[in-house]
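A single protein chain has been omitted; all remaining protein chains appear in their positions.
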């Protein structure tokens, strides 16, 4: 594996792009969009979070500069179309849910890495990690004219907040970027999978209220 | 009061952040969101307008750099949760409507200040003041999957346009930044409260039409 020579940003970025393009395209296939719409929703899901991240830290989005990024996104779109041919309902298949959790962890981590390089505050690291991880899915939902599932699904965005906070804590305590990245990814994917498996929920304000 | 030593940007920014986080969280509480969703909608309402403003003038959003900003936003979220415990329908309580008018005036003014520093045109001052003031609420409505109320509510965004135009006029006529800020805030909050109190409306194109 030679972890020392591998750039954690490049690896996680590639994983996240393929996974999120796959997840986004699968949703568009369920909605019976045409192939152009499938590609657009997949690429938006894969790239909108990272583009927002780059705009927030004042740089031209990586996706507009590197042809490799687009090739990875299109690979995810192609996988989704292939999966829809062989699977009955690809959009809630365990493979899709797992891809989504892995993409979430990968993008939380790459967002935290970029934010740390841009010297923002601890909150900034958590916010950019979260925007990077959930921004693409949220924009895809807005394009599909539905309330972003990140606001309805308990413990989805919460996992990225936990992951980003862990990254910031690890870096603050003096850990190296690679170690912080590994911990962040593990916390995000671990809490997300546990949340799905055990059906974790967050209380509403109504629960706190002293109702009659 | 020592108006001369107080930075109008810092004061109005703090007022706007607390007021808009309170208003946004109150809406999310009405929709029975969980505590995470309440915090997200409150922080989006408080920060999205300012983040858009900063991106438009090419700087990293203040909210990602300053921990004080986040503390103020979270204070507004906390106030909303506390209010929902003691009030029956906090989201249309006069205190919430008044907070919203005050936040609108504060953010129109801070937007106009930042725009003036960035040397944009007169229209740019009005546009950035408006985006700063209504952008957070509009994005919160989009996240809640409803048409932004700013387009449906007569004399909401109109008040910020009037306020921003007043700021630009005052600065063009040679007034100091502090005086322009005070006039802008007074015009915005005054027209907004008057619009609510007297039910002002703007005519539609159908009214102009020579219908049979």
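Every chain is named by a letter (A and B) in the order it is written, and numbering of its residues begins at 1.
In this section, a contact is a pair of C-beta atoms (placed from the backbone, for glycine too) under 8 Å apart; a residue touches a chain by one contact, two chains touch by 3 or more.
Since the model is a prediction, treat every value here as computed from it, not as a measurement.
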item	value
Touch criterion as defined above, residue of A:97, A:142, A:179 or A:194 at the omitted chain	A:142
Touching residue (missing chain; options B:16, B:61, B:103 or B:124)	B:124
Residue of A:11, A:81 or A:194 touching the missing chain in the full complex	A:81
Where the missing chain touches chain A, by residue	29, 32-38, 40-41, 51, 55, 58-61, 63-67, 70, 81, 84-85, 142-145
Residues of chain B (touch criterion as defined above) contacting the omitted chain	55-58, 115, 118, 120-124, 127-128, 138, 142, 145-148, 151-152, 154, 157-158, 161, 201-206, 208-210
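Definition applied: only the chains that are shown with their structure count from here on.
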item	value
Rotation in the CA alignment of chain A with chain B, degrees, nearest 5	120
Distance between the centres, which are taken as Cα means, of chain B and chain A, whole angstrom	30
